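All protein chains of the complex are present and in place, except for one that has been dropped.
And now, chain A:
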Amino acid sequence: MMSPTQWDLPPELCCRPMAFVALTGLDVTYNAIHRAIWDAFCANRRADRVPISFKVLPGDHEYPKCRTKRTSYEWYIPKGILKTGWMNKHLNLVPALVVLFYELDWDDPVWKEKQSECATKVEIVRTSLQGRNTKVAVVLIQKKTPLPPGEDLVASERAASLCNACDLSGKSLFVLPHTDHLVGYIIRLENAFYEHAQTYYYTEIRRVKSHKEFLNKTTHQLLFVRHQFKIAFFSELKQDTQNALKYYRTAYSLVHELRTHETNMLEIKTMAGFTNYKICRLCFQHNTPLDAIAQFRKHIDLCKKKIGSAELAFEHTAWMSKQFQSFGDLFDEAIKLGLTAIQTQNPGFYYQQAAYYAQERKQQAAHMCAHEPVGSYPTPDPLETLSGALDFYGQRAWRQGHQSIDPPDAEKEKVGIQALQVKEKDVPHSELIIALLSNAVAQFKKYKCPRMKSHLMVQMGEEYYHAKDYTKALKLLDYVMCDYRTERWWSLLTSILGTALRCSYLMAHVKDYITYSMELIGRASTLWEDQKSRIEKNLIKVLMNEVPEAEPDCDPASAKAAQALWSDRVSLAGSNRFTIEVQDYVPFVQCKARFLSPSFHLDDPVQLHLYLKADCPHPVRFSKLCVSLSNQEYNQFCVVEESCKSQDILEPLSQENMCLVPGKTRKYSFKFVAKTEDVGKKIEITAVDLMLGTDNGRCVLLNWRGGGGDAASSHEAIQAARSFRSRGRVPEQHAQWDTVSIQASTMIISRVPKISVQLSHKPPALSNEMYCICVSIQSNEKTVAKDVKLTAGLKPGQDANLTQSTQVTLNGLEVCDESHPALLPDIAIGDLQPGEKVEKSLYVCCVTTGPRIFLFHVAYTMTTQAEGTDITCKCHKDETVTIETVVPFDVAMKFVSTKFEHLERVYVDVPFLLMTDILSASPWPLHLVSSQLLLAPTMVALDEPQSQVEHVVLQTGECASECFSLQCPPVLNGTSSVASGQYLISWKRKSSCADAPVVTTVVTLSHVMVETIPLYVHAELPSFGRVRESLPVRYHIQNRTGLVQDVEMSVEPSDAFMFSGLKQVRLRILPGAEHEMLYNFYPLMAGYQNLPLLNISLLRFPTVSGQLLRRFLPSRIFVKPQGRQAEDASIAAA
C-alpha cells in the first residue's frame, strides 16, 4: 500500500461520525469486573446498538483546553476556513459525556467517606472540562441486585445525598449491579448515555448557530462556511443525517461564494472537496444515488476550471483525480451495500476519469518539473511548519493564515513552489495511474464492457511501458491484442503493436521483436510505407544476426541500454532458431495451400499447390518451404529448398524461386503418388513452414497450422466471394490470390475398377421361393485381375429384421433354412484374364415381403503404373439392386352350408363345406404342384379330401378354388370356437427349371364357432318335381338332446303346391330318437317354386326358431312343366 499523500482525504472526514463518550474510573488492566464491563461496552457493536464510540480514560485525564469565548467578532479576521485538528478533536478528544465509574453499594459501611471521595473525583473531571458543555454522569458499580424502585428507602435517600454532594441531577446517576444480565444493563446504560450525548451535540449546534448574528459578510465570509460545516458535522455526530446533509449543502454553496484568487484557491478547493465528499456520502447513505451523482457533476463543473497557480497545475489535476477516485470509492461502497449500477453509470467511469487526470498530472509534472533548473530541494524547507502540520486545511506551509490576494513574500512563494515541484518529481505517477486503471478494469469487467476493459488494459500496458516495466507491459498488450485483431480494428492494433515492438526492442526479446515486426509490415498494419520499410530493414538485420536500429520515440537512454543488450544477444551462440505460429496473427507473408481435388484415385498422382504472397514493402527471400502432411512419408515430396548463403539475402532477383515480390502471388506445385495403404484415408496438410534466414545465421520458421490462412484471411475470403470483382475482369495476379481457396485435405480413393458386373433376374421375388440372381463379371482390364472375389447378399446396414428373414446360397436345389447367412462373403472366383467373363448364380430366399437391397461386391488386385512406378492396386466394384418381395398368391377361405350359404357358425354333426380360393398375385405364372388339407382333431372330413388343384398353372390374377365337405364332432359346451387346421400349398414358378425345389406355403385356417343344436331337421326329396305329378317329401326330425321334446309342426299353404300330410301336428320325440314325416306335394306351377314352409317350434327351447331349423331344409325346388307324351323320351334323354 502506498503511504497517504497530501491529496488523500483525511480519515476523520471519511469515517462515520459517532458520539464520543469517555469512561473513567475503570481499571481494565487489573480489575476483572471492570474488564468485563468494558468488554460489554465495546464487544458486538452491531447496527442495532446505538452509535457511540467509547474510550477508557484515566480519571484525571486532561481534555483539550477550551479557548475563552469570544464576545465580539468585530475586530476578528479569520485565518482560514477549517482547522485541521477540528474534526479529530470532536471525534476523539472532546467527549459529549464523561462517565465516572465508582464502586459503591448503598449499604457500604463507610458510606460518608466514599461519598466524598466520589464527589472529589467528579470535581476533578469537571475541572479538566472547564468551559465545555460536556456532561458528567456517575455509575455506581454495586455487588447487590437493587430492590425495585421505591422499596429501598436507604438507597433513595443516599442517592439523593450523593447527587447533592456531586452536584449531579438525578438523571445522571446510574447503578450498575454486576450480577447476571450484565449486557442487558450495559445496553440500558448506553442508551441513556446516548441521550445525554444527543443533548450535548444539540447544545453545541445551538452554540455555533448563535455566533451567526455577530458575523458580517465582508470580513467573515470564511466563518460562514466554517460554521455551516461545523453545524453539519455536529448533526452527523447527533446522527441527524438529514439536517447534516442540509447544512453541508449550504456550506458547499457558501464555499463557492468565497472570493477566489491564486493564494486561496487550494484552500477553497480542499474545503469544497471535503464538503462534496460528505454530501455524496450522505446521499448514497440515504439511497438517493442520483442526487449524489448530480452533486458530483456540479462539483466537477464548478471546480474544473479553478486551476490556481499555473506553476502548480499538476496539483489541480492531482486534486481532480482524487475527487473522481473518492467518488468512485463511495459509489463502489454503496454497490457493496446493495445499490445496483448499470453499464453506463458505474464506478468504473470515475476511476477511468481519475486515471485520466492522473495521466494529465504526470504530463504536467514532467513538463513543469523537468525543464526548470529546479534541481535541488531548497533549504530551509519551506514546507516545514512549527507543529509539523498545517493549521488550516488547504493552506501553504510558508504563509499559513494569510488571506489577502497577493502573496506576502514573493521570494518565499518562489521557493515554496520550487519545493513542491521537486517533491512532485518523486511521486510514483505510473503506479498511481496503473492502480486507478486496474480499479476501472475491474468495474468494467463487472458491467459487461469488454471493449472498454481492453482499452483500459492498453492504457495500463502503455503506462507500464512508460514506467519501464516492459515485461508487464507486453503481458497486458499481448492479452488484448487478439481482441482488436478479431474485431479487425487495424488502426488500434497497429498502435498497440507499435508499443509492443518498442518494449520487445528495449528488452532485446528477439522472438517477440520478430513477431511484432512481421505483423507491423503486414497488410493489417496501418503504418505508412516508409515506417514499414524501416521495420522490414530492421527485421532483415535481425535475421542476419545483427543489431537492429532503435525504434523512434524510445527514450534515448533506454535505447542505448537496449543496444548493449542486443549486442550481447547477437554474440550469444545458440537459440537462434525460432518457430513462430503465425496462424493467429496477420503476418506479412500470406499462405494458402490446396489440393487440386478433394479426392485422388490411387493411380493418379496427388497434386498440391501452395500459394505465397508477401505484403511487405521490400522483396523477401526465404531459404526453405516445406509442407507437412498427416502421413509424414509424403513430406519429402513437398519441399522447396536451396542452399543459400547468408549474404545473398539482400539480392532478391538472383534466385527467382526463393524470393517473394511484394503483392505478387507465387505458386509452388507438388506432386506425389499415394501409398496403397492410404486408400480410404484422408491426407491432411498439418502445417506449412516457411524458413526465413539461414541455418547458420538466425533462422525463423513461420508456421501455419493446416492449409495456411491467418487471423484476417477468412473474412477476406468471404468478401472476395461476395465481390463483383471475382466475376469480372480484373488485374491478373490480384484475382488469383483472392479466388484461391484453401483445401487442406484430400481423400485417397481406390483406382476406378475396369470390370463390369451385370445382374439378371426376374423381379419381384416371391416370398419363400429360391429367387435366382445371375451375376456376370467381365474383366476389361489390360492385365490379369488377380484374386477376384465376390461378396454377395443382403447389403449390410439395413433393418436388422431383414437379416433374419433373408437367406442366401449358391445351391439352388434345395430350400434354404435359417442356418444360411444373409450375406456370402468372399466367394473366390480366381483370376480373370483380360476380357474373360464369369457367371455365378445366387439364390435368395426371402421370408417376409418388402424391398431389400442386395449388394454385389467384386474385389480384385492388379498391378499398374503411375508416375513411372509400379503400384499394386486393390480395386473393387459394387453393384446394388433393390428387389421387392411379394406374396405369390392370396388364399381366401370360407365356410358355407351344404346349400352354399355363408355360415357364421357351424353346427355339431351337421355337414358343411370349406371353400378355399387361391388368387395368384405373382406377375409370373405359378405352377401349383399340389395342395393338402391338414385338419385339426376338431374337424372331420366326410370323404377323403383330395387336392383339386394339382398341376394347375395360374396366370396373374387367376384364381383356383377347392371345396371340402366337413363336419364337426360334438363339442363340450353348447358353443365354442375350434381350430380348423392348416392348408398346405406346394408350388413353384412356372419358368423355373424342373429340378428347382417346390415351395410349400402353409396357410393356417381360421377358427370357427361350433354350436350344438337341440333339434335337427333334414328333408329327403327328389332333385326336381313335375307339374301335376306327385312329389314325395320326407322330413326327418332328430332330437339331439337328452330330454323328451315336444315339437309343434305346421305346414303353411302355398299357391304352387297342393299337398297331403299332416297340416298341423304336435308330437313328442324321445331323446336321440328320430321322427319321420311324409308329405306328398303336388306341384301346380313350373319353374323354381318355393316349397310350402314348414314351421317347427320347440316348446322347451323357445330360442330355437323355426327360421334356424329351416336353414337345414331346402327352400325351393325346380318344377318341370308337364311334358307332352311325345316329348317324354327326349326329356328323359336330356
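Convention: a residue touches a chain if its C-beta (ideal position, glycine included) is under 8 Å from a C-beta of that chain, and two chains touch if they have at least 3 such contacts; residues count from 1.
To be clear about the criterion, contacts and distances are computed from a predicted model.
Colleague: Pick from "Nucleolar complex protein", "Trafficking protein particle complex subunit 2-like protein", "Target of rapamycin complex subunit lst8" or "SUMO-activating enzyme subunit 1" the UniProt protein name of the chain that isn't shown here.
Modeller: Its UniProt record gives the name "Trafficking protein particle complex subunit 2-like protein".
Colleague: Which listed residue, A:145, A:719 or A:1064, touches the chain dropped from view?
Modeller: Touches the omitted chain: A:719.
Colleague: One chain isn't shown here. Among A:112, A:367, A:448 or A:1007, which residue touches it?
Modeller: A:448
Colleague: Of A:202, A:489, A:924 or A:1082, which sits in contact with the chain we cannot see?
Modeller: A:489
Colleague: Name every residue on chain A in touch with the hidden partner chain.
Modeller: 300, 343-344, 349, 353, 356, 448-452, 455, 458, 487-489, 491-492, 495, 715, 718-719, 722-725
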